[in-house]
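Left out: one protein chain. Kept in place: all the others.
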């Protein structure tokens, strides 16, 4: 070995930055319907290919194709469309409410609506999701009241968590939605523990863990993989790869790997990539993984390939770090448009009915907002009592907290 | 999905426990010489097979076979044998010293001598190892004085780290041996940072990270993989799979994965398994990985497949959790015996010379021990001053520590 | 009644708790088949099966992370961290998650997890087998923190912790596992067999979390201690002849301030002990609280006798440990102040 060439640090760079022309030509989009659908109980080492493809059902013409199609009734699909539309409208109004100063913060789901909405319907009541802040679709698709969500966002007197957490950090045990944490990744391994508990108890419930592409770099991702692998925990491990982590492109977390899904292989955990903007595909893959988990075959790692069309949060301005047009060049399209096209192509929907639905949903969301604002917003109207702050630190308030509450004069 | 079968928790179990007859028939041992040797700069996705085989050079008759053979001169091999024999003798005497109460603790390398001894010679002076407590072979093969090692073990007046750390927690910067930590896994990612620093500085040095099979479960393992993958850090990532982590068999950390090496695939890091009891194979694989790192191609994950023949440490009694005969049934044999057989087969060695070497090494180690004991042992003779305790907490002693030292009266 | 070591008492508490409540699951590194490196879970896997007591991967963050998930599900996980020195990788899960789950969800989810960890020095463990990180837990709202000093309490506090609806950290002074060590490391080990607090009720019982115990009544100075330092304090009192009132805190959070206050108002003097490093140790909190509550009764400054602000050294262990000589000197010095 005579190589004494000076080394250099390799720092991955995204294909495009502000000012550049977006170029997704390196991003391979498999033809819809072409990825195989092995039996869900197949051994992980026999389906490694699924981590390097993308399961797609809807083609460019809105037709449903291939072995992953057909998991849905028409009626259910119409519900699905409505869920996504509702989420988008909800986001839009809450973004505006934040800009109007009615609350401190908001995070939207623009472009990623299919992921959580379609996934939710593949799981059952009683199963538990450990979501990130970008899975409110789980609540909406699960029928959680919009008004209650807004009460939380406004930290108002009817906020179920009493103003304690930032907007969108919902908690809804009865709806299978675990209390949101601001700390990235922590919930990923907790989901595995919940699944283990179900198995220990001889229960039939399963858990779903959620994490972003950027957050897979966190150490808790590893903990989740290790424990899920060792104990074959009944848990579906979801990575939502929306290409960005605030200003950081997915290549910084993914490094030299070909896909995030491939991370499963080192643990003997079957891994599969799915078109996250394809409502039908997400649902089909979720059902496939749920069947695996329920039958005692353990975890599945799903990489949902999607794109974060909006800013990271209301505190973020993406034009500072990515080309404005990047979202439009994103090759997997818009999940609502794609499902709409499909429903029209099977004669279950029309442009008129879509417009009408939009108007209905606007009304519904506006009505919920009014109802919520009657309970107060962050800056005005009824609010949780400051006394509440001292509650729930422990089940029973210990003497030192009682003394502090008294000192506070609440 | 009609499956509402109660779930159960899967807890992996080793093939054999005390009272059982060891059975390694499920452990596939590839024929020596059969695993291919691709060019070290091959793309990781083209050499995934190496993570599921085991590179072996020495066959059962001591013959060196296949494309990984031939990296060594005869003279160097004789040195290698001597290093391993020295390490084994050193272990033996220090174990006894601990039992005699001359120090508090010891950890041996029995059965694993080839790993660190052979690896060390593939790296250069100036490269940095981030070892675990089971790589003293790096020091011995690198020519670090035995007496100095013993001074550390005895925490005596000549201990270079002044009695501050438990026995065997060496630190030897000039010998490329990073200060040992008692916290498992932490050093694995530090090695990556050291390698990154070398690249940032335009240097030519590389780092070697070390971790045990059990400790791959630690979160720092993930951190190391992520950063190594992203920045293509010039670092060799070594997993020493000696089948046990104290009382816990490797299946608890490995889970449902087929091999530990496979962990590399999810990061685009080339991974390779090697017969850790085959001095020639370890050296060849280490050189291969070093070439990759030095040429700017980044990290390699090496799984050294070996067996911990002794107890975990002097605090451990393995007969409580594994069959006594397990070690004898271990299919990869003993590293010293195997290299010895090879050297005899090529007429470079003989039983007589071996016996003679044993005697010489005994003397050498005994002499070093005498020399070290003249500097004191943990319980008697010269010792580091208690005053020293307050030094090196910071480069300069701050007022509160000065005050405490004064209060202590030292 | 049986004479038990602290290890046996802890094992017994696990056993009885698992027997009466099948939500109790016990796991950790080497905890299953082998029964723990200190044997505190010996025999549990054999008795209750691998899904109630099992070996876990070496990943402290995962131990607690999965435990939080189990607790949220409705189980009662009891997790062993092999040494307190190794809890740091789990610190995020403990602080950011276990401690705050009830509050941040307004009781929608709760986290009744018990986290046990051997603590303290005295076994030549060096800096990574000797630490006393209690102050890193007492600063975190939502955690309860207990430190038993004897087999009776070790059993009762563990049973109480398992019943507790909130996360409880149990720091077990490993140097007390086999006997009431008083800091005289050069004397023969005294076994629990000869100690009245080694006499442990066979039945299941709990020791209230939040109540201190007065181990020695006295008039001259109040000594606040927990864990190993309780025994050091008792010995120092005896050796110096200072009529110290020795309070074994047992629970740091919640703290039994009432018992402390009554005592300090009586004695007018206070010495605070712990093995952990001094700066920002729990002794600082004790000193601050005593000063706030008893300022006008204090006749002398509150003194802290603690480990030094250095890593716990291997060879100089006994120069680091705040043994009976240093404690005795403090008792005498505090009596000299007017």
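Worth a mention:
Labels A, B and C are assigned to the chains in the order they are written; within every chain, residues are numbered from 1.
As a working rule, a residue touches a chain if its C-beta (ideal position, glycine included) is under 8 Å from a C-beta of that chain, and two chains touch if they have at least 3 such contacts.
These figures come from a predicted structure and were not determined experimentally.
Though it is not drawn, the left-out chain touches A, B, C in the full complex.
Touch with the chain that is not drawn comes from one residue among B:132, B:223 or B:250, which is B:223. Here one chain is not drawn; of B:88, B:162 or B:297, the residue touching it is B:162.
Considering B:192, B:236 or B:271, the position touching the chain not shown turns out to be B:192 (whole complex).
By the touch criterion stated above, the residues of subunit C touching the omitted chain are 61, 85, 88-89, 91-92, 95-96, 100, 103-104, 127-128, 135-136, 138-142, 253, 276-277, 279-285, 287-288, 291-292, 295, 298, 300-304, 309-311.
Mapped onto subunit A, contacts with the missing chain fall at residues 8-9, 11, 13, 17, 104-105, 155, 159, 162-167, 169, 181-185, 214-215, 217-220, 245-248, 252-253, 255, 315, 320-321, 378, 383-384, 386, 388-390, 393, 400-401, 404-405, 408, 410.
Residues of subunit B in contact with the chain left out of this view: 128, 130, 160-162, 164-165, 169, 171-173, 178-179, 181, 183, 186, 189-201, 207, 219-220, 222-224, 226-227, 230, 391-395, 398-400.
In this section, only the chains that are shown with their structure count from here on.
Relative to subunit B, the most remote chain by averaged C-alpha coordinates is A.
In whole angstrom, the spacing between the mean C-alpha positions of subunit B and subunit C is 36. Averaging C-alpha coordinates per chain places the centre of subunit A 41 Å away from that of subunit C.
Those residues of subunit B in touch with two or more other chains are numbered 8-9, 11, 217, 219-220, 252-253, 255. Contact of a single residue of subunit C with at least two other chains is seen at positions 51, 56-57, 59, 61-62, 89.
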